[in-house]
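Only one protein chain is missing; all other protein chains are in place.
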Amino acid sequence: MTVTLTVDGKALQAEAGSNLLEVCLENGITVPNLCHLPGLEPPPAACRLCFVELEGIDAPVTSCTVPVSDGMVVHTDTDRVRRLQRSALRFLLSVHDVDCKNCHANHHCALQDLARFLKVGLKPRGLSIILKEPEVDDDHPFIRHYPNRCVLCERCLRTCHDRHGHSPLALSGRGFDTVIRCFADTPEDAQPCQSCAACVDVCPVGALVLKTG
Amino acid sequence: MDPNETPQCRRNLEALQAKAAEKRREKEAAPVPVIHIGSATCGIAAGALDTRQAFQEALAERGIEARIHTVGCVGHCYAEPVVIIDHPDSGFPPIFYHEVTPGKARMLVKLFLEQGDPRFEHIYGATIENDMIPWVQEFPRFSMEHRLVMDRCGRIDPEDIFEYLDDGGYAALAAALETEPSDIVAEIGAAGLRGRGGAGFPTAKKWSFAAATDGEKFVICNADEGDPGAYMDRTILESNPHQVLEGLAICAYAVGASRAMVYVRAEYPLAVRIVTRAIEQARSEGILGESVLGSGFRLDMEVFQGSGAFVCGEETALIRSMEGFRGMPVHRPPYPVEAGLFGRPTVINNVKTLASVPPILENGAEAYRSVGTADSPGTAIFSVVGDVVHPGLVEIPMGTTLRTLIYDVCGGIAKKKSFRAVQIGGPSGGCLPESFLDTPIDFDSLIEAGAMMGSGGMVVMSEDSCVVNVCRYFLEFTQKESCGRCTFCRIGTRHMLEILNRLTCGEAVEEDLERLENLAHDIREGSLCGLGKTAPNPVLTSLRYFREEYEAHVREGRCPGMMCRPLIAYYIELDKCARGCDACVGCCPTDAVFTTSTRKKGIDLELCVKCGECMVACPPEYDAVRKISPAHLAPVVERSPKRDKEAKDKA
Partner (left out) sequence: MEEKLTPEESAILEELRQSIRGDDSQRSRLIPILQKVQERLGYLPPEAVKMVADHLAVPLSEVYSVATFYNQFRFHPPGKYPIKVCMGTACHVRGGEIILENFERKLEIKEGETTEDREFSIERVACVGCCALAPVALVGETVHGHMAPSKVEGLFTRIQVQKEIEEKRRKKDGSE
């Protein structure tokens, strides 16, 4: 069933129950996001960037978890929404090793795009920078991981699980110390990675790099 | 259900009750004194097992016949180990003794059991009304409590299902099995029971959602008590597990589930053991299994041990962990009542909620509503810790004011200090000042005040405690326990902690307070699950009500409660210090206390770790050790070079 909703004053048509974030993006409305992957449901709602305000609901909600319904009125550019988005981005930057010129994702990095869109500096003012040890995880034979670039969007994990049913990538630890670890049980297990590398492609920030040579 | 089959439940229950009465008569056949010993985790920690052994040995030595009865916990932590001696031949009523050490136990065997002298100086009270010994119900700690959920705690042996049956247990289940499930849900709804896990969601609503679904369903008892200062769920499971199982069984029947789980933290080994045993007993007596009490309703029950993650108290995280994954919350909806464990509708209720169910069905919704307030009927259980005279577990009617709870039930602030703050609801709760003491305790009033019922942890702080420090403690806890999934909770709480660390070290700057407040607001609004959304509560409420304390830390480097160690210093008042007394020197773990040229004592502030041991050790007649904040106000006492050299030579 097709329904009509209003986003930032624009009337949009969409399938009832479809994902609000996707509907916005398809219609050219920019809603910041990192952890969303089209077609891979349910969303982890982890990055907390895709906030929008819905009329009738008093607090901003993450659009990736909202199914579209008829008559829905959405605002993507309110002070409250922007404040939360900037706050989330600043948090991500406060644990990010901002060394763009030495990063292979330079010029196509989601964090750079977000910072530009939300008008946030790459060095978050007022927050201390907290980086993790070690800087590089080299355990996997073909993939190198930089924990201080990672935004923990889980896109790599979910893509890998979706393709292969299981993954040599996994979250390890808890809370602030959570990191993606890439370890393969045996070298044979890691073999498919060499030809797949889908995880590297979906990483929004260059935290995963294919080892060369 | 076949109407001819229904009386079967009651008949089966009556048969079990008869068996229970028979067992009781057997036990009571020999008219010997009975010694009831509280042996839940808290009692054992206080030495109940040693006390028990002392009783056994003393009884054997003296050849006295008496029966030792292991019971759960009565909740009077300040009085542990608690022993009740029922010695009818002595002419005295059953007597409640507190802090019964092994020595006291031996003395009581000799003097009371053998010679009939109950030793008035050691008596706490009598458990029944009489004209010889004050009845415990005359004390506010007892009379102001209203025991509904914890009524049987400390009275019955938790490991003996027949004691529960003999006390009227499982009657509510038997009656429920003869009732339409929808009527049970309606009765719970009429009673207005709200979830005791913290948020206060109407229990009947949850049940009716699940009841309306088809197919396989699950019911789970959430005993993943994670608040570092709350332990009522453990106490209930350890003291009266069957009441919880009965509530869980009724819940399963009401929503149409055939599998039930009790999710208990693995850190509670005694509770795990007792619940496991209780389930086995219930199964072997036909109360669980293929046909519950012969009703034809099938119910399996098992224990799942939680592995120690505070966030697993959150429903969706709890489910993930039971499925064998990392306990990370997922976005709701879908709610567990729609898609929970293994994707099936799942009802998750707290221990206290479930334990409230049998009394409601037994006495009716009306009776339940007669206790508490209109919107929060029933009782509230708090574990009150901190600077009160009588800490422990208290069960009070909802609507009781904080003042009554702290000053009357718990005996007021210890050591005649003055009240500073009360922190309610643990890591998700808030910190309230004196002006809120007349707030009634119920779900809505507490939320209005900025706190919440939460887990029921309550910390009472006297003037000697620092609000900032306690908030830092809670935030450090939630920060450690964050699952790490969402940005706000994972990174935001860490930044809050950094600021709080600076505050308690005296390194914060003026702007930090505003930053802290902004961070707190954003985290509350932006986090994915309840843990993150409520994590800033202690800080937000204390910033609102105790801002001057934060400011004292920032502007003066002063900790008003003198708890933040970097901001305090210890020194010795030379006028008061006695020559030749070495009490403080002997106890100092870092040799920071030295002897001055006048043979008095001084503290080397460089070596001092501010443990306060010297202050405790200093004999009260001298009372020479002082604590001061900010630290730079402490007078400097020079070490005597000569004496130092002597000491070195000696070494």
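For reference, chains read A and B in written order, and residue numbers begin at 1 within each chain.
Heads up, the rule we're going with is that a residue touches a chain if its C-beta (ideal position, glycine included) is under 8 Å from a C-beta of that chain, and two chains touch if they have at least 3 such contacts.
Since this is a predicted model, take the numbers as computed values, not measurements.
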> Which is it among B:Gly457, B:Gly492 or B:Gly532 that touches the chain not included here?
Replying inline: B:Gly457
> Which of B:Gly198, B:Pro358 or B:Gly386 touches the chain that is not shown?
Replying inline: B:Gly386
> If the hidden chain were put back, which of B:Phe96, B:Phe112, B:Tyr473 or B:Phe488 would touch it?
Replying inline: B:Tyr473
>> Among A:Leu171, A:Ala197 or A:Leu210, exactly one should touch the missing chain; which is it?
In response: A:Leu171
> Residue-wise, where is subunit A in contact with the chain that is not depicted?
Replying inline: 166-174, 181-185, 189
>> List every residue of subunit B that touches the chain not included in the displayed model.
In response: 40-42, 44-46, 77-78, 80, 226-231, 234-235, 266-267, 304-305, 307-309, 321-328, 342, 383, 385-387, 391-392, 423, 426, 457, 459, 461, 465, 470, 473, 483, 563, 587, 589-590, 609-613, 616-617
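Methods note: only the chains that are shown with their structure count from here on.
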> Okay, in this complex, where on subunit A does subunit B touch?
Replying inline: 42-49, 51, 59-60, 62, 65, 80, 83-84, 87-88, 91-92, 94-95, 126-128, 130, 151-152, 171, 173-178
> Which residues, counting only subunit B, touch subunit A once they are in their complex?
Replying inline: 309, 326, 330-331, 479-488, 490-495, 498, 511, 515, 522, 525-528
